[in-house]
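Take a look at the structure set out below.
With one protein chain withheld, the remaining protein chains of the complex are depicted in position.
A, B, C and D are the chain letters, set down in written order, and residue numbers restart from 1 in every chain.
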Amino acid sequence: MSTALEAPAVAIERIETPTWQSIRRFAADGFSMTAAVVVVLFVLMAALAPWLAPHDPYESDLLRRLQPPAWMEGGEWSYFLGCDALGRDILSRIIYGSRVSITIGVAVVLIATVVGTVLGLAAGYMRGWVDIAISRVIDILLGFPYLIFAIALMAMMGPGLENIILALVYKEWVVPARVVRGEVLAAREMEYVEAARAVGAPRFHIMFREILPNILSPVIVVSTIRMAHVIILEASLSFLGLGVQPPTASWGSMVADGRAFILDAWWVCTFPGIAILLLVLSINVASQGLRDAFDPKFSD
Amino acid sequence: MIEAPTRPLLEVTNLAKTYHLNKSLMQRLSRQPILDLKAVDRVSFSVGSGETLGLIGESGCGKSTLARTVLRLHEPTSGSIVFDGIDITKLPYRGMTALRRRMQIIFQDPYASLNPRKSVLDIVGLPMAIQGIARRADIRDRVVAMIESVGLKSAHLGRFPHQFSGGQRQRIGIARALILNPSFVVCDEPVSALDVSVQAQIIALLGSLKRELGLTYLFISHDIGVIGHVSDRIAVMYLGDIVEIGPTRELLRAPKHPYTKALLSAVPQIDAGPKRERVKLTGDVPSPLSPPKGCKFHTRCPFAFDRCRVETPVLRPQRAESSAACHLLEAS
Amino acid sequence: MNPLALVGRIAQLLPVLLGVSVIVFVMMALTPGDPVEIMLSGQQVTPEQVQAMRHDMGLDRPPLERFAVFLGNALTGDFGLSFFHRRPVVDVIAERLPATIELTLAALLIAIAISIPLGVAAAVHKNRLLDRLAAVGSLFGISLPGFWFGIILIILFAVHMQVLPVSGRMDYACEVAPFTRLMTIDSLLRGRPDCLADALSHLILPALTLALPMAAVLTRVQRAAMLEVLRSDYIVFAQAKGISRRRVLWRHALKNALVPTVTVAAIETGSLLGGNMVVETVFGWPGLGRLVVESIFVRNYPLVQAAVLFYAVTYVFLNFFADLLYTMLNPRVRL
Amino acid sequence: MLRKALTATALMITVALPAHLTASELRVGFTLDALTLDPGNHRNRDTETIIRNIYDGLLTRDSKMKVVPELAESWTQVDPVTYDFRIRSGVIFHDGSLMTADDIVFTFERLTKDGALGGQTSPRKDLVGPVASITRVDDRTVRFTLKEPWPILPAMLPVQEVISKAFAEKVGSQGLATQANGTGPFKLVEWRKGDTVIMERHDAYYGGATDISPVGKACVDRVIFRAIPENASRVAALLAGEVDIINELPPYDMKKVEANGNTRVMKVNGTRTFFVALNNGKKPFDDPRVRKAANMAIDKALIIDRILLGTAAPLNGVMSPDAFGFNPDLPAYKFDVEAAKKLLAEAGYPNGVDVTLDAEGPFKDVVGAIAAMLTKAGIRAKVNVSEASTLQAKWAATGEKTGDMWFTSWGNGSLDPADIFVPTLRSGGRGNRAFYSNKEVDGLLDSANVELDQAKRADLYKKAQAIVNSEAPWIFMWLPQDLYGVSKRVSGWEPSADSRINSSRYLREVIGPAS
């Protein structure tokens, strides 16, 4: 019997997992797909920066100081978006700057999500002192204004890419942890969890095999939304002068540098700002599409 | 004390389950009234091997809590549970695991009880995987056999719960509960979420499976019609207490407790012909958070007298293997 | 409102405040840089004077002792002297707070004024043009980097059009005797329309910069809540009663749909209060956020500690306030 | 009264018109707000600039930085450690009380006695020098007795302001922080913390220092200092006519200020020396050849021309050309990349060397250019931008001395070498960022410190400068000019090298309301 049944039983039917369905729903949504494509383009831009950038982003030429964009008087097509105060090509710096934003956005959200999910699961499922301890830490961290916390941490650790990531992660994990904890509290009362307990499933199995797959989609949705947020936070930190080390280009610090010249060299801070807006907007649109696709009950 | 007609498979003595609703230190310190919900209040009964004990009661009477506490899905507050001669009241979670092969549960909600992210194969095969009693390929064979015996097709194996109707989902739940060959199954309102025509299908299925596999059921429902048809004996619960328990026919023919009488007379009957004398109840079910003193039913009982408001009646044997907890019965 | 709930909230606040104090203190203690050196940078000073100043600031004591002193004093409401201002921290914060509060309230008002009608209209006209526009608008809103948007507003309105001032809070020529220390309100109270106009012209750009992202969030919340409410049975039942559509919408639906918006608004206000240093910097707004950031840079520990504690207390109380509003709007919930 | 008049005027004009055009007043767009109004309890130059309009000092400086008497009529140095100050009579505080010698004694005792500020010690104590005692000799004479000779005492006295003893005792140190009762040309009207300090004319003003003409009361009714920290905003405020004077005009905006018909740029040599401190105690800058190579690698002229737009004077040493004892004969290190490379090779670094260049955020662009130039000469400099406080900790004389290079500066408001040379280049000096140590230089500086003959003293410093120049402990950079944007409605005002904006001293001919 077993040999006879093995193959055909499943082959008869195309299996559509819920996740796959969500992905198909997402792909069918033109608006969100466009946004996702823009996000992918930004990622490609970051990855291929050395090949895409028309100039060395660090090459300073004081003779080109504050040269306007190509279409303005005094502009040059090879310096399409003009030059900054050190005569560096703004377009190239924007292209390189995407590396900082994307690296930090992805790294922070990834680490925070993993940490937050594990802690949220532990707090929500185990309850008791584990929950009390984790929830207290969450409460305390929530009491801190985000930027002030990050600024203080940056002052403590000093500038640098890794430190920005750490400074943001230290508070960012609270977000997925709270989401996960809430979802777990709801999920652990579901009958399918009781069903697993009724057959003696160990705690670890219930947390990671029964509950986790079911709460993953809100977590993914929240993570993408937070990624947009984190990118703005990094830019804000860089804007306040606590970002990556110069001459590394970061959009936030480019805006900050350009601020001194807003009275006539408006292009210096306008274009990097548009880059931030575009990337963050795309991520937000895509994550909204993701939410609609993964959680159809929100879809209207 | 309430003996099952056959060798008891499950014996429950003075089982109680209390939920502390405001247990944070601060709430206690701020001297808010302590909200203790006595969902199950020192209940005793037994289920004989091969028997179906029907448990009926209105919403919030504690019947589901009782069922889950019996299976140690919830921890009992006091009392004891003996399953097949083994006292499982204090067994640790891991110690319970082996026993869980023999006691299973079918849930009410066919939507919430199946993990939406798992295929039928994973859901029905989970108990075997957890219990570690079969290799993967064997699990698959066993699952195929099981789902076919509950009326599904082997082609459904890779589907996900959302691709099934309510009735089919309930069949999956039944397959999961029965795949380990348990001897004792709690059916927690297995049909109340289903449409009438599907209800009948599931009741029929549960009946035939019982006969085939020699199962013992603790069958919970708020529908006296369903209970009447599936049970050998019926226990009636009101606000955490069993107020009457007895053989089905006896209990339906000649209910003793006023609540049982009211319950039976309230059920709308499709048949013409002589109606049961209506015992009309007034008022609402009191909150389980602050149950009335004395007999918990006295606030709605048309026959209540002074003693009922003070003294809590205990379950006493009546004629024909029935027991009921009512001061009236004692008097007569 | 149950006074015990208030007691409970305050008790709940204590571990949070303690935790926050510990973290701030540790962070400050681990941060390199000496406030005295920073103050005296590039100035003539003898080592004895440096020592004297360190002593005056209590920096010569071991960290644990400093923490104990800080906690002990904080309990009595004494947060010490601001290193830099050489004045009590409480005074310095109190001076800056009204500006921040005024900005935050203005932003909150703008956000609410935009989001509630827009969210309701979007929900009622679901999937129609207005809804689509609101959706696109709110996506833009939440994606706007505030520091950049503020600069763009300055370029547009202050530099190019020159219709609004570049920075600051109020023209100095407007002498309005302080009462609430919120310039707009004081101008009104003292009957100075000219000053009110001036205060508003200073307020509008920073408030708008802060308000737009918040309005975006609130619009989405309001719309989602409204949609959910509009689907509920009680709306159908209300319609079945034959009462006017306006009443169904604004009385039956909105009262319920405001609950999540109010909750989110209160919590957002908390983050607004603690997150506006960027906008304060851009617009030269003399508020608390900028002061705290400057204080971190110059290692003005007492001020940073006190300000962060203040933020934490505010956060907890805003949550409490949100719960309060929640109970008012939703009688099912009792605190 | 004034308020009433103002309101009346305001009512006459339409509400839409900005109210500030109605009074004769001077509005200063200033980088910072005052931290406190207590003249004795801060170490902040900007704070002092604001306070100085309310409080007068015993002495002051003219725009050429010459020290002249203010509240004092004259002073005499009795011996190396004793100075007598003759006090002007009839000076009235803002509250109408008469200033006496007791007020002066009180002021300086408050500054110099430990714990005199409500238990704390004034952070300005050092600025008064090694004072042994301050005594009232008679009603009009106060005597300063020093523990040891300190020739710069008169040069330092312009930065201390005299307060009223009675007032200070009444309001206490806490009160002085927010209230003011000085003898200066302006009275405090209102301090909107973090934003604006509003002052009005002190009508009973005695007229100020007699050596600075014209003498008399301030001619404007009011002076307003408004904190506008953002450069762009400050410039925009000037261009929009919201303020009359702004300080720290960014060089880039000079063109615009000049182009605007109503404003102009005013410059004055500053007192702050910029340099790149090289860590003399550590490879590779322990070798003078490497340090010289670094000096030669920088095209100072290009940076000054392009980034600073010509608003700085190149330096070959530590002193400002305006300072006492400046040595004009120091040789310049010529920009020569090849020579620099050669020197570097000679020093044992034929393949160049990797170093870190520390700097604070505001100097990012300059440092970027410096790093690029150094790299071209083989000194591959990686820029590390940090906060001032972090860098100060890293480069503290007592620290671990791990840095390579730091683009930094040292101010010298007194324009006396004692205030810059000694701290930055004497062994163990508090500001000796380069960890430079030369016994000979130390000896010269120590002698100069106690030398009372000013000519001899100047010679000692000149010698020391020559040594330092030849050893190149720093990359010598420049002395920037202080740039001010000034409305053409303001006349008769000149910027001062000490960055002060003393509204009374110079603002004799403010044109009132623009019509």
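One rule holds for everything that comes next: a contact is a pair of C-beta atoms (placed from the backbone, for glycine too) under 8 Å apart; a residue touches a chain by one contact, two chains touch by 3 or more.
Definition applied: contacts and distances are computed from a predicted model.
Of "Sarcosine oxidase subunit gamma", "Pyruvate synthase subunit PorD", "Hydrogenase assembly protein HupF" or "ABC transporter ATP-binding protein", only "ABC transporter ATP-binding protein" is the UniProt protein name of the chain excluded from the display.
When the full complex is examined, the chain removed from view is found to touch B, C. Remark: the omitted chain is touched by one listed residue; of B:40, B:174 or B:224 this is B:224. Residue-wise, the contact with the chain that is not shown comes from C:329, picked out of C:38, C:103, C:142 or C:329.
Hidden from this view is one chain, which touches subunit B at 58-59, 165, 167, 195-201, 203-204, 222-226, 228-229, 248-249, 252, 262-264, 266-273, 275, 278, 280-282, 284-285, 300.
Remark: the residues of subunit C touching the chain excluded from display are 231-234, 236-245, 247, 251-252, 255-256, 329-332.
The working rule: only the chains that are shown with their structure count from here on.
Looking at which of A-B and A-C shares more C-beta pairs in contact, the answer is the pair A-C. For the pair subunit A and subunit D, the distance between C-alpha centroids works out to 46 Å.
We define each chain's centre as the mean of its Cα atoms; on that basis subunit A and subunit C are separated by 25 Å. Touching two or more other chains at once are residues 32-33, 154, 159, 281-282, 297 of subunit C.
Residue positions of subunit B with contacts to 2 or more other chains are absent. Note for the complex: subunit B touches subunit A at residues 68, 71, 73, 93-94, 96-98, 100-101, 104-105, 107-109, 112-119, 126-127, 130-131, 137-138, 140-141, 144, 154-160, 162-163, 173, 176, 180.
On subunit C, the positions that touch subunit A within their shared complex are 15-17, 19-20, 23-24, 27-28, 30-33, 126-127, 139-140, 142-149, 151-152, 154-155, 159, 224, 227, 271, 273-275, 277-278, 281-282, 289, 292-293, 296-297, 304, 307-308, 311-312, 315-316. Every residue of subunit A that touches subunit C in the complex is listed here, in rising order: 136-137, 139-140, 142-148, 151-153, 155-156, 158, 228, 232, 235-236, 239-240, 252, 255-256, 259, 262-263, 266, 269-270, 272-273, 276-277, 280-281, 284-285, 288, 298, 300.
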